[in-house]
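Below you'll find the structure I mean.
One chain of protein is taken out of this complex; the other chains stay put.
Labels A, B and C are assigned to the chains in the order they are written; within every chain, residues are numbered from 1.
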Amino acid sequence: MKIEGKQMIWKEYQKEIASDNFFYVRSCVRQNFFPGSEKTFLRIMRDELQKDVFENASHTTCSGIGYHSDIVPIETTMTMIARQFALMTEAGKENFTTSCITSFGLYNEVLETWHHFPDVEERVRQNLLKATGRSFNKPKNISHASDVIFHFRKEIADRGKFTLTDHRTGKPLRVVEHIGCHYSKMFPSKGVGGAEYPYVLAGMIEDWGGEVIDYPERRHCCGFGFRQYLVKANRGYSIACSKKKFESMESYSPDMILTNCPGCPMFLDRWQYAISEMEGKTYGGNGQGIPVLTYEELAGLVLGYNPWDLGLQVHQVPVEPLLDKMGVPYDPGMKFKGANGEDLGMPEAPSYLNFYPETA
Amino acid sequence: MKDFGYSINKDKQIDFDDNNKEVMNKVLRMEPSLQVCIACGSCTATCSAGQFTGFNIRRVHTFLRRGEVRFLKKEIMKCMFCGKCQLVCPRGVNLRNLILALHNSLEINGL
Amino acid sequence: MNKPVVIIGGGIAGMEAAACISAKGREVILLEKTGQLGGHLLQWDRLFPTRRKSSEVLRHLEKGMNDGISVHLEAEISGIENNNGVFIVKLSDGREFEGSALLLSTGYSVFDARKKEEYGYGIYDNVITSAELEEFFRNNRQENLLKGIKSKRIGIVHCVGSRDEKVGNLYCSKVCCITGVKQAIEIKELLPESEIYCFYMDLRMFDRHFEEMYYEAQQKWGIHFIRGRMSEAAENADHTLVVKVEDTLTGLPLKMTVDILILLVGFIPSPETARLAGMLGIDSGEDGFLIVEDEHFASNSTSIPGVFISGAVKGPVCIEHTITDARAAALQVLSYLDSEIAKWRNSETVK
Partner (left out) sequence: MTNLYQQLSQDIRFIEGMKACLNCGTCTAICPAAEFYDYQPRKIVDTLQSKDEAAIEALLKSDTIWYCGECMSCMTRCPRGNAPGMLIIALRSLSQELGYFVESEKGRQQLAVKRTVGEWILKYGYCLYPSQISPENHPEQGPIWEWEHKNIEGVMNRLGANYEKTGPGILRKIPQEALDEIRAIFEVTGGMDRYDKIEEFSRMKAAEMGLDLKEGMDNDYIRHIYTTNSPKHSRDHED
């Protein structure tokens, strides 16, 4: 592998990322499964970097999951998106940043359609006006929240308390990244680094001290496939896709999987559990899984935030092995406690996946 | 093992590295003319068995060459050995012998 | 109209046209931007379908270089003026040449395989181009390339940079199919134990003896052909490559590990051609190659009287056809000059 070759491609795909005055929209999946990640994003942006990130309580889903599982027609989705733009316009913002990759892909896709078919844009404007009385300007800059973290990765490293290195040996941790299909597969120029060798996560890993591990099925979909997970009968496909990735990365013994999309970390986390329950197979050695993190969670760890503030306790694959390697302190007794230390009980231990390392 | 209400889908992708090339090599030794097949499909177009069943001799040969032999045994039973395939082949491939050699090698390999 | 003919580009077309024009008694100035005549011939080892050494063809072309041709190497052109059919060609080092006709034979460039990002050229250790393989053969360094290979499985990818809107090239580069077949045979000769797989969409064996060579590749050498355009390559930890392709003849996706992947890189219009065409005001087509006056009957002249083109500036072409085209161009140049002389004589008579 020649890194210069990748660097050359990365140079080709530089995208403009706004650095302040954002209009932030949340993700359906991330709010449900990784609420701590969105919290952390805002904490980093507002508290660490003193940036203006505005959220309007009235914004909603873009309906992307509905659109890509084909129950919501394109006209409806375009108008839902137009409404988000209208809220941005009303807030006096021009830089749109989204927590979700499906949304990010759709925003780009819809703008591309409007660019080629101005009559479609006009129709959407009329529909939005009719339905809500609102009108909108198109954003000047659209970013995925990971673009923004990428943009500030050096600032984060500068303030960092921990690095992606094994604190006992000083060696860089081995990280595999998973980008999420809709980040740049549809429009390579909209993603940092393009579609084939995206740099958005690789750049964070490099600057935070880790080593990016390339593996053959790096580009493969996690298997969400919208309807392919939403309907139980189809989940054999969904899990098979993730399994293909685990089998491909296993021999590289990665210390963690870093993800971009909200859905992928949930699937890469949960399918490790399901595979262990179905086949007794685990991928991290010694009955452990490979910890799966969102980029917000990782940024939070680097900055020295409490792992349980980041939401690392709601992962099915325990993250403690990674925390131990990085030397991040944590209080096992507080892992499953409530905000004021109240007792919320403990999750059951899975049959094969080593969930409570201290009792193993 | 826990029942989730579904099982992990098996891969349909041809995994050439893991596939059975033994049968392919054996058949190619028995009938070297197969090497010059250009996959034009003349054989399949004229095939008597193909008119009445799903038999596709061009595909049977391609599957053999990719080491996908698991369902060939069932397939080759459909051939009636009329020999029209051989008559029309622009490269003179002995296609009847493909089927005979396949019968033979699949048997030997217990497939 | 009695000035020499200026030929820009000392590759196959330029050399052959120079020889033909000069054989008819016309003085020729041959400008070559590099330090050596021969163009792409200098890069290849053996040629399809004859397997003749490239150097042999070059020697033959060199025989045509006589006293009537003044060759100027390292000729970097900085400007061209057209004064009513008298062309003044200026070089960046101050040299200047005048001619009554101009022949542009600046050829093509080889497609930069890095643009097909998904094949990993320039990133993965064992992905090389067909042009590089020729270099290995020329310098007898193939052992270097092939040493340490375990299973000796080699993949050859057709249409790299050709027939591909993603890289902006919709056209077929013509020669890659037969080059792939030739190189597959050459590797088999060196490594009889190797398994070779060609991944193709169509095998365009357009010329004489090509189909026969394809037949030989299958029949004598057991080279495999899988119909499907390669979608991506990825590197394994041991530096072998996993390739993904649809075997379209079974309708199934297929993956296979190969030790080396050879990319059959196609033609692209050379930036130098575009620069000179811009100076002269010759139009290029959507594919970037230059437009001729008439596809059938004036296939070497352009919209500018006195300016002619030959060889790969017009699009992908093999060596044999380049030589034929250069001769046709020479004939068109000579007829043009004769008719100019006739016109001048007529006008003199009228006076």
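Just so it is clear, a contact is a pair of C-beta atoms (placed from the backbone, for glycine too) under 8 Å apart; a residue touches a chain by one contact, two chains touch by 3 or more.
Computed from a predicted structure; not experimentally measured.
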- prompt: What are the shown chains that the omitted chain is in contact with?
  reply: A, B, C
Field: Touch list for chain A against the chain that is not drawn
entry: 26, 28-29, 31-32, 35-36, 38-39, 55-61, 63-66, 68-76, 78-80, 83, 105, 113, 116-117, 120, 127-128, 130-132, 181-182, 185-186, 188, 195-196, 219-221, 223-228, 230-237, 239-241, 244, 270-271, 273-274, 308-309, 311, 314-316, 336-339, 342, 344-350, 355
- prompt: If you put the missing chain back, which residues of chain C would it touch?
  reply: 118, 159, 163-166, 201, 227-232, 244-248, 251-254
Message: Suppose we count only contacts with the excluded chain; which residues of chain B make the list?
response: 2, 4-6, 9-13, 70-71
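The rule we apply is simple: only the chains that are shown with their structure count from here on.
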Message: Once you draw an edge for every pair of touching chains, what topology comes out, line, ring, star, complete or other?
response: complete
Chain of greatest Cα-centre distance to chain B: A
Message: Just the number, please: Cα centre separation of chain B and chain C in whole Å.
response: 40
- line: Whole-angstrom distance, CA centroid of chain A to CA centroid of chain B, is 45
- line: The distance between the C-alpha centres of chain A and chain C, rounded to whole Å, is 47
Message: Which stretch or stretches of chain B touch chain C in the complex?
response: 12-17, 28, 32, 35-39, 58-59, 62-63, 65-66, 68, 91
Query: Taking the complex as given, what residues does chain C use to touch chain A?
result: 114, 117-118, 120-125, 232, 234-237, 242
Field: Partner chain B, residues of chain C touching it in the complex
entry: 203, 215, 218-219, 222, 224-225, 227, 247, 249-250, 252-257
